[in-house]
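Quick one: structure below, then a few questions.
The complex appears here minus one protein chain, its other protein chains still in place.
Showing subunit A:
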Amino acid sequence: MMLYLTTFPYQDSSCIMGKREVQIHFLTLPVLFFSVMEERKSTEETPRNNALAQRRSKSYRQSMRSCVEATHLTYTSGLLTALRIPRSRKAPKSCDITKQVDPDQVALLVKKEWQLSYVTPLYQFRHTQLKSYSKQLSAFMVSEKQQGLAIEVGQELGFKVNFSVVLGLAETDKDAETVFIQILSKQVFSAKDAAPKVVWSGWLTCVNGDLDYLRSLPLEFVSLPLFCTRGPESLTVLVKTWFEKTFDCCFGPLGINSTNLQWLASLWTGCHPTINIQYLKLVWTLPTLPPMDVTYTVHPQDAWELWDSMRQVDTTEDSISIDEVTGFIKGLQSHFFRHFRIDLSAGSLMQISTALGSSHHSGKIKIASPNYIPTILQLLTECALLKMPI
């Protein structure tokens, strides 16, 4: 077993209050015993009872009756159809996504880091109107950039916006098809016939969204709860504003809490037999003064063996329970504790990464391998739906 522990001031050595970073590489992992450590509840706030409810009808009879009948759209029955935090998931299966989805479009999605947001359902969004949306958005962007100058819609402008549908990502027929948006801009000093450059891209998606929730929405609404963006923040704000104005929806930041990061770590580790994950890197931040970042890199084979030992607890093959996930993470933590006497469960998991992808607590995700896109997107769709106000 080899072990490196390096402690150095964070970046600027003159800064006394800077973060200390502890970087530890585990190259081999000894046999782990599942040690019982004090369980600490994660501190993130996740709404437990996320109810989809509609305005109650004004009639005594109706609302009371529907209360009895438990339809989806009454004000209280939403509590019955509350979205729940899943306790188990299907094990990721490697599938060749390029069979269903245009490989060019897949190439647009993978190997890039996306910033996540959630979106409430879009009112009167139509997949058939994408062309006119392109025109509207580009005109809107120019007019916002040049405050106080009216812009004719449909004119040739500095910006070009492309809306396109990514067919095939949807898993159920209730999932709306993914919409991909690109903003291209001609550089001011570029050659005349130079191709416009992509300055911003983003996509709205819904993969395996909660069926009860999607069914309960009226037809005028399209739920594409997950919004991934990449590009300058100013453009993101403009695009969001346009969506809010046009489809009466609301955007909010979507972070990935440590439970979901743990899920991702386990899901990716579970893929190791099919695709080499090369490493499993976890970053914790411990609430010390100054805060200490712990980067914990595990050899893929060791991670896989630990995960596999956890998996043996369960008999069913293709579903993973939350207990297995917490067991896996606890195993990693207790190993760390044995060597460094640092209890990682006191800190919060900030980031995980493998060769298959990486994700950060603040809501950044990168998917490197197209094979597991649906699994990851399903998890993120769940996160986004949990953020829905009703």
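Assume contacts are C-beta pairs under 8 Å (C-beta built on N, C-alpha and C of every residue); 3 or more make two chains touch, one makes a residue touch a chain; residues count from 1.
Methods note: contacts and distances are computed from a predicted model.
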item: Undepicted complex member, UniProt protein name, chosen from "MICOS complex subunit MIC10", "UDENN FNIP1/2-type domain-containing protein", "Sodium/hydrogen exchanger" or "Centromere protein I"; value: "Centromere protein I"
item: Sole residue of A:F221, A:Y296 or A:F336 that reaches the chain not shown, by the stated touch rule; value: A:F221
item: Selected from A:R87, A:H127 or A:K245 as touching the chain missing from the view; value: A:K245
item: Residues of subunit A in contact with the chain not shown; value: 45, 47-49, 51, 53-56, 58-61, 63-65, 67-68, 73, 75-76, 78-79, 120-121, 123-124, 129, 132, 136, 139-140, 143-144, 147-153, 218, 220-221, 244-250, 252-253, 387-390
